[in-house]
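Shown next, in structure tokens, is the structure this report addresses.
Coming up: subunit A.
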Amino acid sequence: MELTNQQRNVVIIGGGPAGIEASKALDALGYTVFLIERENRLGGHLGRWDRLFPYGTPADDVLGQMTASMGRVKWFTSTEVTQLNKLERGYNVILSNGLSVLADALLLTTGFTLFNASKKEEYGYGIYDKVITNADLEDYFSGIPVPAVGNPRRIGFVHCVGSRDEKVGNRYCSKVCCATAVKQACEIKQQFPDAVVYCFYMDLRMFGRGYEDMYLEAQKKYGVIFVRGRVSEVSEDKDGHLFVKAEDTLSGKPLRVTLDLLVLMAGMSHNRAVDPIARTLALSTMEDGFLKPKDSLTAAQASYCTGVFYAGACTGPKTLPETMAEARAAATNIHEYLQEQ
Partner candidate 1 sequence: MKDRFISGYNDFVLPFVIGMSFILIYLAIGIIRVIAQLPAQDRKKFFLSLINPKLWIINLKDIICDVLLHTRIWKRKPLLGYMHSSIAFGWFMLIVLGHIETWMFVPDRLSTFYYPVFFRFFVMETDHTIGGSFFFFLMDFFLLIVLSGVFLAMFKRIRSRIFGMRRTTNNQLPDRIAMYCLWAIFPVRLLAESFTAGIAGGSFLTRPMYWLFSNFLTNTYHILPTWWAYSTLLGTFFVLLPFTRYMHIPTEAFLIVLRNAGIKVSHPRKGYSIAQIYSCSNCGMCIDACPMMGQKKNLRYATVYFNRLLRRRNWARCEESADKCLMCGKCVAVCPVGVDSCNIKRSLRGLKAAPAPADYGYFSTYSLSESATTSPSSAEPAAGQEKILYYAGCMTQLTPVISKAVGTVLDRAGVNWEFMDRDGGICCGRPLILAGRDERAREMIRSNTELIRQSGATVLLLSCPICYKVFRENYDLKGIRIVHYTEYFDELVRLGRITLRNSGEKLVYHDPCELGRGCKVYKEPRRVLGAVGELVEAEKHHDESICCGGSLGSLTLSYEDRKDITMHSLDNLLYASPERIVTACPLCLKTFSPYSPKKVSDFAEVVAQNMN
Partner candidate 2 sequence: MGKIYERLMSDVRLQEGLKACINCGTCTAVCPAAEFYRYNPKNIVNIVQTQDDEEIIKLLKSDTIWYCGECMSCVTRCPRTNAPGQVIIALRTLSVELGYFVESEKGRQQYALAKVLCGNVLNYGYCVHPETFKYASHPEYGTVGKWIEDHLQDVYDRVGANYGKSGPGPLRKIARESLDDLQKIFDVTGGSARVEKIKDLSRKKAQEMGLSEEEYFNEVFNETHGEHLNQQNQ
């Protein structure tokens, strides 16, 4: 019996940019799409960010544009997958809102979680008041009060927090932190033009269009000082200022500086919420916990499990445009898969 596209269900788990984009694409192809989001709103991490690199586009605008028209997509916020069963063909997905869907295909767009910066104990996040994360700073930019920010004269950005670090089990580069740090460094200079801003980096990975310009602008226009050296240790002095130790590796000398604010560029960690699903469906994961696609080059959206697809940062750190492209690619893959059924 031939089924129409509308009679086929696709369940997308994760209502971030990847989930939204894929759901719209699949909806346009005529499938019945169920988009499940754990939080009380769609958008994932994008919803928490103020502005996006490299051009400073407001994240709200981007998100607003994406969610302006969701078509016939059936989307549920504050909803989790409570049970997942593999059927002969497709999957039975039971949601926390009581709904049970027979899914012909599953798309995981579960994204990432921000690295818990307090795990880098030497930086004292959660211990020293003036140490915050990139996400906290975005809150501040969005207008949410972050008392730690105060009126700083000396500000530091630490790149690679929880990335490229075997000690915390994340050997990979989180890809977006360099650009985020430079973006935030410029933004904070806009707020506090007299402040001295340092970026402590290991390698500046300015790979995208416009990123290098942003870096150049940070140097030339904003006078951000780049120190090549990973911060090794942070401590607090009597007045609550932060005493930072690093090596200025380009001169080969130890470097000391006292700061009023230190921003940790927390990287991307794999989303632990996806672990039970991965276990149930016996999906392969990589040693750092991210889901392993069938082939990172030729089948990046496919899993080892029939009818299960991936898009976005659930398979590793991605930028927003990459995530969106993957979402659209996954929609195409799912379409092909369902047409072959």
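Quick note on selection: all candidates are chains of the complex that A comes from, given by their letters.
Structure notes:
The rule we apply is simple: contacts are C-beta pairs under 8 Å (C-beta built on N, C-alpha and C of every residue); 3 or more make two chains touch, one makes a residue touch a chain; residues count from 1.
Nothing here was measured: the structure is a model prediction, and the numbers come from that model.
Checking the candidates 1 or 2 against subunit A in this complex, the single touching one is 2.
For subunit A in complex with candidate 2, the residues that touch the partner chain are 122, 160, 164-167, 202, 228-233, 245-249, 252-255.
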